[in-house]
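One structure is given below, represented as structure tokens, and several questions about it will come after.
Here the complex is missing a single protein chain, while all its other protein chains stay put.
Let's turn to subunit A:
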């Protein structure tokens, strides 16, 4: 969007808006401010600006600018050592490829813009509702939205079809959340209803903040007939949302098009570069230096030569006017800059882009990363980061929706000391539940949820037989919750639960015959085993983090007063009646068992109340709930009073379903030495639980540290203690490696050695302290020593901070994976962001670099695609630098024989075509298709991943090795032909030591030698590789013979002076003997050295390849088997969402969308229902950060 803003900025330099002022239904008035209308423009160019603007942008790139500089040098006759075409042809090619790519991108953007701009919406114009295109909507217009329509612009909600002027919106496109959110219009405007006359006459004036990108905030005022009302975010519908469950609503356009919060937010895409990119930039700078160095040497040589020899050669070659040795040396310097420019080939950048694009396509095309259920293929959204996927050292993962499906299923329960839910065979052995296991048949219950599955038939029998304990158990589940029902047609029930756990429990009760059907603030209607029953709801003792339980007090139709309570077992157990001790013991056993399986448990209890005592309590409750100060604490105390002496009913266990294959994936990644940090908004117990169930925290870990302190000092102490325990000798000062790069100081904390595996769990509160400046490094040191780190209750900002911390102080590549809007910040911060797609939210995917449907695809993305991409990229770079250095160094050596006169060794056409034609395709084929071992072996040996993390394939060291190798090759490639041709003639006595024949020989030797080197580098010879390799060689000979032919010479005499050289020289046996010798001498040392290394110090790749060879005869290894982990006894978390409950809403009724006409008594209280309850808008990001 930066480009968009700047593009807009280019057009009209508008003064920054300080305050927005608009009047409804008054286009003329609003027009005076020149607010942007609702048209959006994400495209960058139009027909006329495309060429100049794009070229301007392209020449801002260093490489292109460098080539223009070269071109200018070449236009100076005294300097020009190469013809203009040697630079122009590659430059034009590169420019036109980029041009084509940008053009197609921009056309797509134009299409998208057009599509969006041409959507239609109803607008109130001149007192009539007319259809109008989105782009013609102006600020100050009143638009009418209907159900399921996209919100056109940022609107001030005026009125709606729903009671209390509520509207329901889905913000998936904005923040990825699919739960509906409530917005409410002001009463003043709400009264307008859908009365077109009144709406047309509405002349409200809005003063508000200027356009900004904060989704959670809006400040402004509305002035209606002299009365000024405050506006906040509750009144604003943002573009990008969708209207749901609302027949219609009217809104006043406040921000349009580019000013909307969606557009202000979309983009500022951080331009990510890979570490190879950064290394390449360093190397290119180094190469420039090296180039200057070579040119300096050569120009000094030229000065000496001119001084000693050139003086005496003046008779044959007079110098230009005024030239002397030093001027000549100066000119020679620039001439050599031109000749040796091939060390920084322009085609490098193009080829790198091409092969990254290719590898991105391979990701898009991979069927093994395609999710059938959601029909979602993997997608490489950023095509420039592939090789970094092979270097990941740290993964930061979100939990909900990423590791877990965010689906809770009622799995087990313990009722009255008996455990249900296991499937047991005749011998009493537990049977594993598979797809084939017979499900319990719920057809006897017409209201049952068909998606619900349960496998233990005993429980149904127990319910049917009317066992009071079991019935009480489910009655509790049906009554004690804050779920909202929705029954569109008879029997079709939908539950809107704040936490999926609650939904699962209520659904379970529903299937077992206790169907929660509807609620009012004062009653709950339940179908109990087919009998409609209505309970009077007397109080909801809501959940919060301290209480960790909730209760309801109801009066049954028979007049019994009962308190139902469910909550964390620890909490419930403290409040049980002593008579329950026996049942408690058994239930505890069951609870431990459930917890051990990673289930989230709740203990359930109930209690009969005494009418009088309750009345008295109710009184005090009312006082407390209306208290002005300290209301929370007072209420807690009141609740505490009544929640005691409970009778234990049992316990429920809900499974937080993991995504498929998560534990296996995590184990694979751990084997690849990738550290996984889970950053979750969940509470500690839940996160820990998931940590165990997905294999991140393991029993065999030496220790798991839990940092949960309340002061900075304590946090520090705990961190230091943990560190000391892991590595007693670690010093107080972090081992910092200071380095300066481009003037930026960077502090890199080195890895410290730890034996044994450790885990670290840190809660949000401690994390806040630990992320402070002075403790950051302490946190980093301790955390990086652990195999697994789990951060709980983390806000989105903290997620980004943690990622940033590791990114900044560790010399490692980070990856963040998440699915929700709260992960966007970390996805954008990390080197690589991965979004889970195919689910509802889009925000994470939109800001991600790669997306796919399932967490388990991550292992394929990293261990296969990433590893290959890294391998390919490094091979490509190594080979590319090799071939170009070798090419260039030959010129350098020739300098010593041609008086440093900047004479080239090769034909100019060869110089032009070398990178573009002769060597372009084989190396691209190499770096597209090469694989050391196939994907199955890659999975089998995750250790193959580690060279990437250690930057082993391409580093400064490797670069120096390439330099030396090229130096050797170029010596061979120059001096062997030199010695062989220096004093010889053809077999018919005619010339062969002439410049043209020598040039042809040198270039042929070079081309064959680099192609053989390519062959040695290739591990995976597909037909394409073969074709390109042999094709390129044939093309070389074909082109050479053509260019050196009579016809070409006679047509373009001065362009192809090498006529006949090929025929006269390549027919000679000594030429071919020379070529053969140079090839052997260039390639055999490489083979010998590689063979020696394989024998003496085999790398992991060599070992695996050895295994592959050994197993050629045998079938491929079976896919890795993961033993089912045996589970120990741990206490689990419990099934509650961490945010405050819906209790207030339930009792106030504000959330209930039941038409007034049918239930006239629904709003008995006078206060505004929504005003004092906080609808969970943008819960994930904003509420949470505020609460923790």
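Things to note:
To be clear about the criterion, a residue touches a chain if its C-beta (ideal position, glycine included) is under 8 Å from a C-beta of that chain, and two chains touch if they have at least 3 such contacts; residues count from 1.
Everything below uses one rule, namely that contacts and distances are computed from a predicted model.
Not every chain of the complex appears here, and the one that does not is recorded in UniProt as "Cell cycle control protein", selected from "Protein prenyltransferase alpha subunit repeat-containing protein 1", "Cell cycle control protein", "CCT-beta" or "Serine/threonine-protein phosphatase 2A 55 kDa regulatory subunit B". For the options A:21, A:634 or A:986, the residue in contact with the chain missing from this view is A:986. Within the full complex, the residue among A:131, A:430 or A:1097 touching the omitted chain is A:1097. Annotation: of A:929, A:945 or A:959, A:929 touches the absent chain (contact as defined above).
For the chain missing from the display, the contacting residue among A:152, A:397 or A:901 is A:901, taking the whole complex into account. Not every partner is drawn; the one left out touches subunit A at residues 77, 81, 309, 312-318, 320, 335, 362, 364-368, 370, 372, 375-377, 868, 897-899, 901-903, 929, 931, 934-935, 943, 976, 978-999, 1019-1025, 1046, 1049-1050, 1053-1054, 1057, 1059-1060, 1063-1064, 1068-1070, 1073-1074, 1077, 1080-1081, 1084, 1087-1088, 1090-1092, 1094-1098, 1100, 1102-1103, 1105-1109.
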